[in-house]
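The complex is shown incomplete by one protein chain, all other protein chains being positioned as in the whole.
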Amino acid sequence: MKDNPYLFWGLAIILMLSATALFAPLISPFDPSSIDSQGLLMAPCARHPLGTDGLGRDLLSRMIYGARISLSVGIIAVGISILLGLILGSCAGFYGRIADALIMRFADIMLCFPTFFLILAVIAVVEPSIYNIMIVIGLTSWMGPARLIRGEILSLKEREFIQAERALGASDARIIIRHLVPNAVGPVLVNATLGIAGAILLESSLSFLGLGVQPPVPSWGNILIESKSTLGIAWWITVFPGLAILITILGFNFIAEGLKKIIG
Amino acid sequence: MILEAVDISKKFPVEKGMFGPASARTVALDRVNFRLMEFTTLGIVGESGSGKTTLARVLLGLIPADSGTIRFNDAFISDFRKDVQIIFQNPYNSLDPKMRIKDALYEPLIIHSVCPRREMRGKASELLRIVGLDDAAMERYPSQFSGGQRQRICIARALACGPKLLVLDEPISSLDLTIQAKLLDLFVELKEKFRLTYIFISHNLSVIRHIADTVLVMKHGRVVEHAAAHDLFERPAAEYTRQLLEAAR
Amino acid sequence: MNVSQRSLKRLPALLVVFLFLTAAQAGAKDYGDAIVSASVADARNLIPMLASDSASAEISGMIFNGLVKYDKDLNLCGDLAESWEIREGGLVIVFHLRKGVRWQDGQPFTAQDVEFTYKKMIDPDVRTPYAGDFERVKSLEAVDDHTVRVTYKEPFAPGLASWGMSIVPKHLLDGKDLNTTEFSRRPVGTGPYVLKKWKVQEKIELASNRDYFEHRPYIDRAITRVIPDESTIFLELQTQGLDSAGLTPLQFSRQTDTAFFKKYYRKFRLPGFNYTYMGYNLKDPRFADKRVRQALNLAVDKKEIIDVVLLGFGQVSTGPFVSQSWAYNHDVEAAGFDPGRSRALLAEAGWKDVNNDGWIEKDGRAFEFTLVTNQGNEQRQKTAQIIQRRLKDIGIRMKIKVVEWSVFLSEYIDRRDFEAILLGWSVPREPDIYDIWHSGRTRQGEFNFIGYKNDEVDRLLVEGRRVFDQGERQRIYRRIHRLIYDDQPYMFLFTSESLSVLHNRFQEVKPEAAGIGYNFIEWWVPRQQQKYTILQ
Amino acid sequence: MSPLLEVKGLKVDFHLENRIVHAVEGVDLQVRRNETVVLAGESGSGKTITTLALTRILPAPARIVAGQVLLEGRDMLALEEKKLYSIRGGVIAYIFQEPASFLNPVLTIGEQIVEAVIWHQRLGRQEAQDQGRELLRQVRIAEADRVFNSFPHQLSGGMNQRAFIAMALACKPSLLIADEPTTSLDVTIEAEILKLLTELKEKVGFSLLFITHNLAIARKISQRIYVMYRGRVVENGLTEDIFKDPKHFHTRELIAAYHKIGKL
Partner (left out) sequence: MLNYIIKRFLGMIPVLFGVSIVSFAVISLAPGRFSSLDQAMNPKVSAQYQMRLNRAFNLDKPVHVRYFLWLKDLARLDLGRSFVDNRPVAAKILERVPVTVGINALSLLVVFLVAIPVGIRAATKEGGAFDTATAVFSFVMLSVPAFWLALLLMQLFCIHLGWLPISGLHSLDFDYFPPVRRFLDVAWHLILPVFVSSVAGLAVISRYMRSSILEALQQPYIYTALAKGLPQRTVLYKHALRNALLPIVTLAGLSIPGLLGGSVIFESIFALPGLGQLFFQAVMARDIPLIMAEVVLGALLTVAGNLIADISYACVDPRIRYK
């Protein structure tokens, strides 16, 4: 592990953040949604290490709960998109011809839409709770992984050890599960970590447009957006969530780089 | 007679670059006929592009032939996927890099349920012993072996389900001469021990002379000559065969 | 004062400039400079009758005039009409038009233009949202070039105010399809400012109309920059990139008490023309019970909302009017914050915390409802969260649902598919609120979507429309105010003050009931302080 | 007469991530003018590394640790990099195993020949192109013009190797190093290339250092053979002596395999 600094630091950051998210109720000094009309916009001080926001809520607590939201949005959204990508990608890659043409054309169509249009369309039908956001981001970002997996499987299919498996009489399903997927999983994992980073960024951009996670539930994205109007006098409400997003995505990018080194 | 190939033909579409006509096709196999006697070794010789590899893949059913039929004598070949196996040329490509040798050997045992789960380890180590490797190989990955050792593992895997016919597509061509010699001896030994039938494909005439009983010479997908090894090397009938022999001397 | 100005104009330009120089010391006002303000959205259509969005309405308001307008004390006074008479008990209004008024392209303004505007207003093909009041007119007749006689089907008091609608030039629009004419991008009006340049989604530049019938405005150019993001607007203010802008309570109180702002800007805190309310769906049995509505009203501390959300820049609202309007009934006292009485009233209505789990129930069902509000309005979301916590204190569980604006209208408001909504009304100067409170206005798309019905209020609303005398109307509307507040169909929350800031180089800016913009053509900037001077 | 090339105690190490591999452990060899010497050995014996070390075109991880390479008396290892430019291609030229991968895929054959001629003989472009076409005819390529303007992937293995030889001989080197030039070719074409090489050697006059693991070829074309095993020269001598009376066990093993499946 030591000879792979990227992976080491990446995992360190993400584990620390996951711990924060997991034990949020224990380590958060205040209830994130408790409004204190006397303590509006207090600068970072002993009582509020990261200061308070426009409604007098403690920023540190909101950031800690925000970690829970942003991380879970990232991980679950990418989980869905990777799962979908895996299924559709391997079918397109393995069964080829019609399946390939259909799935890839469908991916082309989906890729033509700007992400927020797809997301808006779904959010307009289902109101923007956290879970819907995760599902929506997942449903609208499977095209990248699908293409990647299809490419991997197309190249693997020609390799001789797959022909040998066929000659041994292995069924298609066995070949896909036992041989194609394990060999394709490396690059997919790298794509997944980058995907998580992308999903977290996307959630914060959605909050900017008012479509992200709805207040009072805190996510780094909507804390950051609410801070826009107080940038001049309350720099901390803008700086800290931004830094948190930066560090988290940096962590995932490091893991991706580290993984790339391992799978070569 | 263990196998008879009748008028096997196969064409491949040729990619003429992104903008060329897609319809041009090259001939890979052109009405190939031959019979294979049980317990013998049929050598197939030809230069690259002669169609020998395609023929191997057609025989294994990995690629469908455009026309022609392959008739197996069911006295010998009752279960096609069990009784007919293949060894490829490039040892670095024919083993799943993500799978331990133990699991690679288990694959045929599981697919054809050759023996119950608990006996598989024993069977696997026996197979390794047959091809001259020891149990230490079990837990290691393909990347930790030399080319020669990997080819031995492939042989062990092919033998796992007790095949009758082994198609060897240039099995030793990419190895050093000394290792080629050792593997040839292994092939001969295994043929006797398990009463196998070989189809041995190579572009190296001296290897074919060493191992083949009968020889098939192929050029541009057609069988140019089919004769007993001894006759072919002494009195080649076809002009092309003479050229090959001349070039190799 | 008007006559002397006009004669000056006929002198050759050079001489005029000379006169200015000499006149400057004598305390006369200087011409020149520009005022730069910002709008979150670009104007959509500058034809006044089609300008349904606020940005278009504001810009077209400077280019056109109506027959009447509101003066600084919110009373109606003449604009294009010099005077008017109410005849036959309110059935007929005769307008006497101002003489010598010209369109910005030099053509004279006549009664034909008024007749043309009226015809277009009631033309079904013209997509104007303001046709309602004009459909009450039985006939309009241009007696002569400067007299217009309007006859109503029945006396219609708000009719007079409806003639604040801008008049459009017949000679330019006759025979054209108003919905698609290019006129909407290149309007010609009678107003103090002329459209000079419109760069889409960037800026709209208006230049002063030298021949404006009152007098030439002192400020040469009025520029509106389109900046979609509020915080970017505030950043521009901090570098004097803008001369005037609205402020949020936070910006007004904390961010603008810096030396920079005190040095260059003047802050204005003016009464707002709006109120925010929580509307109940009166068809819901729980809210049909008046005691429940009054109990909820007692449970929420409006003062706290104003302090936290508006930082004190707002007043508690006690009804559908704003305090600076003559229709407002100052005797109506806000019910105050009394959770104890609220619980008692709820108990009286059968809502008690039977299994004392902290939530009150009736016939086994907990009091739980969802408040729906629209996205993009931070004040409403914060208010909802405070109400949520206060209702929790008396055992009522209220969920908040924030929905995108157009979904809010079509799925909740139009379909009456809500238990309670958090919304606001902008209150026009004319106090006629028939469309919101009359029980006849509850069909799809109409504004009495809470389904309010009070016979006396219905009768008074009709009466208020018939009577022209303001004293009599005042008595009616004050009565309506009392009745509605007692009925509590809405929990009236607050009226937020309009906070704005203006660069201090502009002189003669006097805040009045009608705000500060009523005398815009009088504003001027001393020559040496002028910031944007360009060689014409 | 002093030999054209003399290598004394050449040592080359490979610095991999966590270990050092001694690829060449002290090699001594000589090549006289117009002589054909074979460097025989199996894969991993260090024969290719030895030849690349002669003009210091080793891959990054390789480092020359000791030894001298005397070319007409001058030690190549001590020379400054700039001085080597005139030697490489001018005095010592190379031919490699798979012509397709050792030729630049995006440049025409002509361009790759011309650039060497221009660089070494400072000729004008037009003159260089004429000389290039003449070189192609010299290596018996029938349609010299077509080949001159084609790309490597449009030509057969044999044709590419002929072009490669033309390129190597463009600047009339005195020593041609051929690293298994025919291993990837068909038997018939292999014979043609070997015939071409010997003919050119007689006509143009250069020494040939031929690297192979195939003793049949070694016996056919060389006067002297060096046998390499695990980075050392284990035996050297006249070709016939080696075949008649091999001393080292590895040489004997090679000869035995040759007799069994090496010759026809």
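Going by the order they are written in, the chains are A, B, C and D; count residues from 1 in each one.
Following the convention adopted for this analysis, contacts are C-beta pairs under 8 Å (C-beta built on N, C-alpha and C of every residue); 3 or more make two chains touch, one makes a residue touch a chain.
Please read all numbers here as calculations on a predicted model, not as lab measurements.
Colleague: In the full complex, which of C:446, C:486 or C:508 touches the chain missing from this view?
Modeller: Only one of C:446, C:486 or C:508 touches the chain omitted from view, namely C:446.
Colleague: In the whole complex, not just what's shown, which of C:94, C:172 or C:226 touches the removed chain?
Modeller: C:226
Colleague: Which candidate, C:87, C:127 or C:210, sits in contact with the chain we can't see?
Modeller: Result: among the candidates, C:127 touches the missing chain.
Colleague: Tell me which stretches of chain D touch the chain missing from the display.
Modeller: The list for chain D reads 52, 55, 57, 59, 81, 84-90, 93-94, 96, 98, 101-107, 112, 115-116, 119-120, 151, 153-154, 164, 167.
Colleague: Spell out the interface residues on chain C facing the chain that's missing from view.
Modeller: 34, 36, 41, 44-45, 52-54, 124, 127-132, 179-180, 184-185, 197, 199-203, 223, 225-229, 231-232, 235-236, 238-239, 241, 274, 374, 376-377, 404-411, 423-426, 428, 433, 435-436, 441, 443, 445-447, 532, 534-535
Colleague: Could I get the residues of chain A that touch the absent chain, sorted low to high?
Modeller: Touch with the absent chain occurs at residues 105-106, 108-109, 111-114, 116-118, 120-121, 124-125, 197, 201, 204-205, 208-209, 224, 228, 231-232, 235, 238-239, 242, 245-250, 253-254, 257.
The rule is short, and it goes like this: only the chains that are shown with their structure count from here on.
Colleague: Please report how many Å separate the Cα centroid of chain A from that of chain C, as a whole number.
Modeller: Averaging C-alpha atoms per chain gives centres 45 Å apart.
Colleague: With centres defined as the mean C-alpha position, give me the chain B-chain D separation in Å.
Modeller: Distance between chain centres: 34 Å.
Colleague: Would you mind pulling out the distance in Å between where the CA atoms of chain C average out and where those of chain D do?
Modeller: Distance between chain centres: 91 Å.
Colleague: Could you draw the chains as nodes, link the ones that touch, and say if you get a line, ring, star, complete or other?
Modeller: Shape = line; chains linked end to end, path left open.
Colleague: What are the touching chain pairs in this one?
Modeller: All touching pairs, sorted by chain label, are A-B, A-C, B-D.
Colleague: What residues of chain A sit close enough to touch chain B in their complex?
Modeller: Going through chain A, the ones touching chain B are 159-161, 163-170, 174, 178-179, 182-183.
Colleague: Provide the residue numbers of chain C that touch chain A in the complex, in ascending order.
Modeller: Residues 229-231, 234-235, 238, 248, 250-251, 254-255, 304, 307-308, 311, 375-376, 378, 381-382, 385-386, 389, 400-404, 407.
Colleague: Quick one: in the complex, what on chain D touches chain B?
Modeller: 42-43, 186-188, 190-191, 213-215, 253-254, 256-258, 260-264
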